[in-house]
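Here the complex is missing a single protein chain, while all its other protein chains stay put.
Think of it as A and B in the order they're written, each chain with its own count starting at 1.
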Amino acid sequence: MAEYVLQMKNITKTFGPVVANKDVNLYVEKGEIHALLGENGAGKSTLMNCLYGMFDSYEGDVYFDGELVNIVDSRHAIALGIGMVHQHFMLIPVLSVIENVVLGLKENKEVLDLKAAAKEFTELGKKYNMEIDPWLKVEQLSVGQQQRLEILKALYRKAKLLILDEPTAVLTPGEIDSLFDMMRQLTDEGHTVIFISHKLNEIMKICDRCTVLRLGEVAATVDIAEVKDRQQLASLMVGREVELETTTKPVELRDKRLEVENLCVDNDRGLPAVKNMTFDLYGGEILGICGVDGNGQSEMVQCITGLREATSGKIVINGTDTAGLNPGQILGLKVSHIPEDRHKYGMVGPMTLDENLILVSYKQEKYSSRGFLRWKWIAEQSESIIKSFGVKTPGIKELAKNLSGGNQQKLVVGRELERTPDLLIAVHPSRGLDIGATKYIQQQIVEQRDMGTAVLMVSTELDELIELSDRILVVYDGEIMGIVERKNASREVLGPLMAGVRD
Amino acid sequence: MNSKAVQYSKSIGFPVLSILVALILGAIFITAIGYDAAFAYRSLFNGAFGNIHSFSETLVQTTPLIFTAVSYSIAYKCGLINLGAEGQLHMGAIFGAFVGARFEVLPGGLHILFVLACGFIGGALWGLIAGALKMRFGASELITTIMLNYIAFEFLSFAVTTEPFRDMTPGAAPRMTAVVEAVRLPILLPQTRLHLGLFFALIAVVVYYIFMWKTTKGYEMRVVGLNPNAGRYSGMNIGTNGLLAISLAGGVAGLGGVVNVIGLQPFLTEGFSNNFGFSGIAVALLGGCHPIGILVSGVFFGALNAGGIRMQLMAQVPAAAILIIQGMIIVFAVSRELFIYFGRTGKLLLPKKQAGGESDA
Partner (left out) sequence: MLEFTVNFLAATMRTATPLLIAALGLVFSERSGIVNIGTEGIMLSGALLGCIGSLMFESSLVGAVFAMAGGALLGLLFAFFTVTLRSSQVVVGFSLNIFAAGLTVTLNRLILNGVRVTSYPSYAIPGLSQIPVAGPALFNWPLLVYFALLAVPLSWFVLYKTNIGLKIRAVGEHPKACDTVGINVFKMRYGAIVFSGIMSGLAGSFISMGQLSMFVENMVAGGGFMALAVVVFGNYSPGTVLVASLLFGASDALKFRLLMTPVGIGFSQFMNMLPYVITIVALCFFAKRSNKPACSAVPYRKD
């Protein structure tokens, strides 16, 4: 009979009419690594946020260490020994490492003794082989270091159960391995880990058992030892057989569409983010940009699309040097841009769908004449775009923010592809989408390539890159580490390059 | 019920509820300081709607409020908070009054247009300063527009006491030279002060609507106001849109000032503005920056202004008490959550069965 450190029974959580979790049962054994698997929007984070006390209320019973508890604030969760590392780190960049560590501790005296805390923190770091200078500001740390700080922060609070929400998304393959080592060290010491992920091979590699969530309900809880392959997990997650591979036609190269030469770009803080990049892109191919977030991809794309100025170097699109052109003029060179964050850049949430669909082309003859918008014609066009790209909505007068994430992305993709671009720049096109929507968007991108469009695709999902790209350009710290042909592309080849290791 | 009907009833229901709650709290306050609230409100109502004269006085008060409300709305749609309508109105009035007293060579209609244009320019310049400081230095327009208000007040104080602006008629109180007869606006209703300016205010609302919702520039401004990043992404210039918006906003407020000068008093004096700039913001907030909303709440606040004077006369309650009610109306109007909050608390206090039945219905 296994000893359960955590039992969540019949948990139901609703947000207005939306049911995020329904009758969910989760049993976690002491000392195991328990995976929580599910697509985006399946309710993994909601369930864990319930456990961590981020909501005022939920239905159902939670037993921790055998006792019935009702956790409605994080202070309570922490006191019980629950620690959580959120997908978006809960660190305050302008404060020092040690200030972040002690923040909110109930043991704090009114006048802080940071020196004593720093000593204790350093010892803890030594124990787990991840020392961090306690007096640095958090904004000076790398993403990997920040994640280690988050884990140490939880351990400093004597966490017995550690929840890691999609921890590998921001790491290189090498860093992922050392994270896994640490997870094993922790469980050997008697800690328990809940590992939230949608990456099947990672779960197969590290976890003992796995609970699969689908549309807010538990689909199954399985022993990983008894799972025969990742296909089986995938079917559980999606609820039907899924095809994990797509087939692609051979490349048929057209003319040169994008030429980047010795490009250097600074980031917001004035530090070099892109260092001397040179590459070409031809019609009819997909060039994948591979790298962990924050290695200069965003700045590079912003520079190509005119949102950021280059410090030096040259960009030529369709034969036109884009120096001095504004974003509007660059989009006018038959460039389409699916931006990295659709909420931030790609759409205007409080506007209607038809207002969103003219965001880029409102000045064109088609949509306006003499400064006046042609709403009737816009409505007709919008109806047809929505239909052909399968955006699910009550009508074109719905506000964009009311659509689901997948439909919002289809809206953006539909708007950008409808312009029949020569160069398509797609940044994290499938981020935050479920498998159905992801497949649809990927298929649209491949179709563009087959039609002869040049596609520049930035992604952090290795599987997506390997599957779709004809060539993969790996960036690390703003530099090109190498360009890998489709036939050579594999995790083993890309991993070291992503970590900045060139042989 | 379909969702559109719900939405419309909400967009009317909440403002009405805000007004009611504010009036009730106002009555409690008036009673608390020792006056007869019922009598005060009755005289307020009579002063605003009692007869054709009081109603025309309401509309006279409404006229500048509509201009300043449109002013706030234009800037707001582009993501800027213009708290400077009061100062822009002052500058518009000063420019207009100066030109209106001179250039008698121009034929009447043209002279009026010229005066209006100068009023617009005066206000627009005042708005442009705040806009330029924001775009160039990042100085918050919340504070700069307020500071520019005070500077405008000092300008007017200067103009009414100093040559060549001041009226040099012997024995005249400090005031600017009267505008000439040719630029004075015709009275719409005999024996009242209701002037053609109201008509101009209506035109301003219509132009605001067409500009914001039917033109590409208006569309640009709304995109920039709601999501500047999306604006940048699609090639819009945040800076020029902001500058244009706040200049237009200032200009419209300036029109409100100049219209009041050529419509009412021929002399510009200190204190000519009955808090029009700030009340106009209240009008815009209550009306949700919507053209129809601005018209309706403009009349309402005009009535409060007109009735407040009567209330002070009849019930001796200081007209300033109207400001207390105004302040409460705005805060309730933007705090829809308030009614939901108390609605929920109220439901919790009810016997359980009843509360459950209600939510089932």
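By our rule, contacts are C-beta pairs under 8 Å (C-beta built on N, C-alpha and C of every residue); 3 or more make two chains touch, one makes a residue touch a chain.
Fair warning: this is a prediction, and the values are worked out from it, not measured in the lab.
Across B:Phe155, B:Phe199 or B:Trp213, the single residue that touches the chain missing here is B:Phe155.
Per the touch definition above, the residue from B:Ile81, B:Ala117 or B:Leu264 contacting the chain not shown is B:Ile81. Remark: the residues of subunit A touching the chain excluded from display are 15, 52, 54-56, 73-76, 78, 84, 86, 90-95, 99, 102-106, 108-112. Subunit B residues in contact with the hidden partner, per the touch definition given at the top, are 33, 81, 83, 133, 136-140, 142-144, 146-148, 150-151, 154-155, 157-158, 161, 278, 281-282, 285, 317-318, 320-328, 330-331, 334-335, 337-338, 341.
Definition applied: only the chains that are shown with their structure count from here on.
The mean-CA centres of subunit A and subunit B are about 46 angstrom from one another, to the nearest whole unit. Put simply, subunit A touches subunit B in their complex at residues 305-307, 326-332, 337, 339, 344-351, 355, 358-360, 362-363, 368, 371-373, 375.
Contact residues of subunit B toward subunit A in the complex are 214-217, 219-220, 222-223, 226-227, 229-230, 232-237.
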